[in-house]
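One protein chain is absent from this view; the other protein chains keep their places.
Labels run A, B and C following the written order; every chain starts at residue 1.
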Amino acid sequence: MSVTRRAAVAATLGLALAMSAGAQAADSIKIAFIDPLSGPFATTGESGLRSFEFAADVLVNHKGGVLGGRMFEIVPLDNKISPKESLIQLKRAISDGIQYIVQGNSSGVANALTDAVEKHNKRNPDQRMLFLNYSAVDPALTNEKCNFWHFRFDANADIKMDALTDAIAEDQGIKKVYIIGQDYSFGKAVAAAAVDMLAEKRPDIEIVGNELHPIGKVKDFTPYATKIKSSGAQAVITGNWGADMVGLGKAIIEAGVDAPIYTYYGAHDGITATFGELGEGIIRSIREGTLNPPTPEFKALNDAFKAKYPDNDINQPRIFNTIAMLAMAIEKAGTTDPVKVAYALEGMEYDTIMGGKVWMRPSDHQAIQDVHISVHTNKDIVVDADNSGYGLKDEKTVTMAGKDSPTSCEMTRPDA
Amino acid sequence: MSASETTTARVVAPDTEPAWKRVADDQMRRGAFTRTLPMWVGAFALLMVMPLLFPSAVGVTIMNQMGISIVFALSYNMLLGQGGMLSFGHAVYFGLGGFLSVHVMNYVEYDGWWLPLPLLPFLGGLFGLAFAIPIAGFSTRRAGTVFAMISLGVGELVAACSIIFVAFFGGEEGVSGDRTMGPPVFGSEFLSEVEVYYLTAVIVLISALFMYLFSRTPAGRMANAVRDNEERAEFVGYSQRYVRFVSFCAAGFFAGVAGGLFAINYEILTEENLNLVTSGWVLLMAFIGGVGFFIGPIVGAILLTLLQTVLSNHTELWQLYVGILFVLTVMYAPRGLTGLVMMHGPALRAGRLGMLAVPYAIAVVPLLALLAGTALLLEMGHTANQSVVGESEAHVFGLTLDVTTALPWVVAAVLAVGGGYGLYRIAQYLRDAFAQATGPAGGHQ
Amino acid sequence: MTAALQMQGVRKNFGPTEIIRGIDLEIRAGERHAIIGPNGAGKSTLFHLISGKYSKTAGRILLNGTEVTELQPYQINRMGLSRSFQITNIFPRLSVFENVRCGLLWSMDYRNSFWRLVDTERALNERAAQILDQIGLLDRCDLPAGVLAYAEQRALEIGITIAGGADVIMLDEPTAGMSHSETEGVVDLIRRVTEGRTLVMVEHDMGVVFNLADRISVLVYGEIIATGSPEEVRASKAVQEAYLGTVQESGEEVL
Partner (left out) sequence: MTELVIFSLLNGLVTGLLLFMLSSGLTLIFSMMGVLNFAHASFYMLGAYFAYTISSYIGFWPGLIVAPLLVGLAGALVERYGLRHVHRHGHVAELIFTFGLAFLIEEIVQFFWGRATKDYSEPELLHFPLFTLYGQNFPAYKAFMILISIGIFIGLFTVLSRSRIGLIIQAAITHPHTVSNLGHNVPLVFMGVFGVGSALAGLAGVIAGPALGTFPGMAFVLGSIVFVVIVVGGLGSLPGAFVASLLIGWLQTFAIALDWSVNDLLDILGVSFDADHVLRDLWTLSLPQVAPILPYILLILILIFRPTGLMGKRET
């Protein structure tokens, strides 16, 4: 039975390798990446993970690490986009003595994590950790639910909406706006912010529709598109993401609505490719980090990234900011102690690779940075998305958006 | 009718007590709780030493998760295994019990309610029960497909409502609380995971005990009878609807207890706790473990929690493996993994289990080859499907394989095909060996 | 003294088809009453109507003087009527012992209680064992009922039926499909277990019928054409014409 012997050899070999794999550079600084790596949202999670690994290598490890040679190591932990699984993975990170966790997909998960991290730090003062949120934009995280351990590197939904409504306010041709979003906290927050800010900036604009649809359950967006079309809207605002974004966008355009669609998540991860020429000049995204025209540094970075991951894009520049600023903070604090690193992060300023600055506002741990309105097009695109030839070109930039925006955050700070 | 008793005592000698008396005594002795008591004591002892064996935070967390799953899966089995009701919406009661528990935690924290934490899961259970009563009222009229459809509809409805009614469900971010705000119990404020583990373990044991005892009550026995033959049950005086109603409510209660345990462990409840995915997952746990046995769902809960928390860290394909496992179980082991083990009962009683040692030892080789080969093929296929330049390496069983070369594919294919063929060749031999060991005494399977 | 069962103008239609066409029948308390008739005459349907399985299109049924026309099977059972089935109808995955015990639970007032354990109730278990003894299945008590031999299952069926102590017992073809010697055993069993109770039975085996029954009713095409003692029925012209005639016809076409 040759099969038997081969199996035995393979098994022994496997066991030996598995044991040797356990021994790694004990010196590295581990960063737990808690995001979906299986299930329907795994594409987004994987894309984020690749960016983080690439950023850690390029920005830290290839430059000799921090604190005199300590490397960053990203530890991927699959949370299946479930709060429960996230907390299990958080415990796993705690078991491994990890002091920094990063997460971005789903504000629900971020809420669960920030809450759990705060409780953990309170209950285990000798084993504290920091939560670096790179993408969850629920304003509450830096307002009523803020705490000392949470830092957000993306602009929050209100700041983005502020910039977005500025753009709409400038366009005097727009008299009717339709707001549509997914029926959950983020969709509602977007709608509420849009209504408030438009009323303030352009009282003459009529909100011809303010609609919430069930999240992830709509098979066919045509009925919504029909409504939007018959309302005579001249601009559409949506916070939709994923399949809900694609379905809504396609339906609106196909129904013959000839109005700009302002989105939060209307690009990358297959969405740009799916819109293709259909979305030309119609889909607009509100985001941080200039993709087109790129700075030479960013172009080089992007080329290196594409060489390694041809099917992915650098679609979340904030990931690079997160890694760079964490490295700076650790250097500045001279230690990996989370409390000291957190104090070092507060008020830190960083010049980004994509151009522009990031300032970590101490009062609420919200990163303040330039926010851009960019349009889906294939003209003047250097850095395209989904290898489709289409990409995002900046139309308008708000410098240091929301620098003076109010916050209700009242955090208690530990002794340094 | 005493006349007949004397005329028919024909099995034993006349000077001893009548045969029926012995049979009745025998039944009562075997059904007595003292018989299973050692197992409960053993389980208790095992639960108490587990944190010493797995002291890491993640180990304790996974064990807590297992405990929650065990109570949830056992409550599900009150429906499917004992009552013959296939539910696609059992998470509703789990989730609602959990949501209420978190709200109560918040009342304790902010409104000064006095409630020791260990009582919280039972409050969750009562809420699960309160919600189960009206649902049971209209859904237990029939079992089978109609019941399954209603449970699906209710499940979809409640899951949808959880997003609409933000005041109770907290929308997408859910509702969170803090378990440490209640009065200390035995000096513990439940700050650490281990304290929560012991609390969970005790409640799991109590719940399991009561669910076991329920199955031995008239209501529990009739649930089995109605499952087997609802028409006959009606003609011995039982309303099938009411018998199901009682089981359904009991299942709702214990699902609520599990929800309360979840609330204590995670201090947050979200929509995912009562949606269809969770409902489907509990079906998987109970069925893979084996719905025909009391310990079946426990086995399933432990195994699937392990797959979910441990296997998922090693492969992105873990759900594919779970799916394959589930479909294979439905097709070839409808009594679950426990059924596969229990199948050997007759051989064990006949003292012929040893006869199977050699056949099984032979079978294990091609079986492992088949499993390893299949897993290798799947993992390499998965890696090859993902186009990352310079990352053509699949990591399986700690091996690093380059999927752009032919050798690993050939080896994997040889393992899989060879293993499969080997199993096919020895299948008859295995069947014969099994039949021999189980012997003629094992007339029933 | 009231009759054990009274049927007054009972009718049953399935769609446009009339299966039971107006039955008036009294079963006296304590008698053994057989209902005979050709296949398709509606005997089993009549059983289903009495026991509550089917709803009635018209007419009334009284059990011990109380109207049960609109009641559910389990309610009728609780009022003292118990029946068996033509096709074996037991709890296949429960043990033989449990089958009988389930037949006892309601009558011994255990209802749906979830605070008592069946295994600690001495009276219940002893009663179940006694019944098993009566029906001769004591040594099979641990097997799942589904694996019993056919004749044993039929015996168990009778055991479940009589377990609850109902005073009206209805047996639907208790000897169907049995060999000659098995039939004798069952007849003996029936005689013993229905001592002092009212028995209504549907039976094809005329030997069994004339051996057991005090009175016989003949059902043809949904109507009772004769009721009386075995001798009277045997002598009845109408029965000879209608019943024997159809027997010859149906003998060729069915079964």
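Throughout what follows, a residue touches a chain if its C-beta (ideal position, glycine included) is under 8 Å from a C-beta of that chain, and two chains touch if they have at least 3 such contacts.
Just so it is clear, the model here is predicted, and its values are computed rather than measured.
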Result, missing-chain neighbours among shown chains, is A, B
Per the whole complex, from A:64, A:97 or A:214 the residue touching the absent chain is A:214
Which one, A:52, A:224 or A:305, makes contact with the chain that was left out? A:224
Of the listed residues A:169, A:192 or A:273, which contacts the missing chain in the full complex? A:273
Which is it among B:48, B:126 or B:166 that touches the chain not included here? B:166
Where the complex has a chain not shown, which of A:246, A:286 or A:401 is the residue touching it? A:246
If the hidden chain were put back, which residues of chain A would touch it? 39-43, 183, 211-214, 216-220, 222-224, 226-227, 229-230, 243, 246-247, 254-256, 269-271, 273-274, 276
Residue list for chain B contacting the dropped chain reads 84, 86, 88, 138, 142, 144-146, 148-150, 152-154, 156-157, 160-161, 164-167, 276, 280, 283-284, 287, 317, 319-320, 322-324, 326-327, 330-331, 334, 378, 381-382, 385-386
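The rule is simple: only the chains that are shown with their structure count from here on.
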Testing understanding: with touching defined as stated, what is the shape of the graph linking the protein chains, line, ring, star, complete or other? line
Please flag the chain sitting at the greatest distance from chain B, going by CA centroids. C
What whole-number Å value describes the gap between the mean CA coordinates of chain B and chain C? 41
Measure off the straight-line distance from the CA centroid of chain A to the CA centroid of chain B, and report it in whole Å. 37
Would you mind listing the residues of chain A that make contact with two or more other chains? none
For chain B, jot down the residues that touch at least 2 other chains. none
Interface with chain B, chain C side, in the complex: residues 51, 53, 72-74, 77-78, 82-83, 85, 89-94, 97-98, 101-103, 105-107, 110-120, 122, 125-126, 128-130, 132-134, 136, 138-139, 141, 143-144, 146-147, 160-161, 163-164, 192-193, 195-196
As the complex stands, chain B meets chain A at residues 56-62, 65, 160, 163-164, 166, 171-174, 176, 178, 180, 191-193, 262, 266-268, 270-273, 308-309, 312-313, 316-319, 365-366, 368-369, 372, 387-390, 396-400, 411, 414-415, 418-419, 422
Chain B partner contacts - residues on chain A that touch it in the complex: 1, 3-4, 6-7, 10-11, 13-19, 21, 37-39, 42, 50, 77-78, 80, 82-85, 87-88, 91-92, 94-96, 106-108, 111-112, 115-116, 119, 123, 138, 140, 183-186, 188, 214-215, 217, 307-311
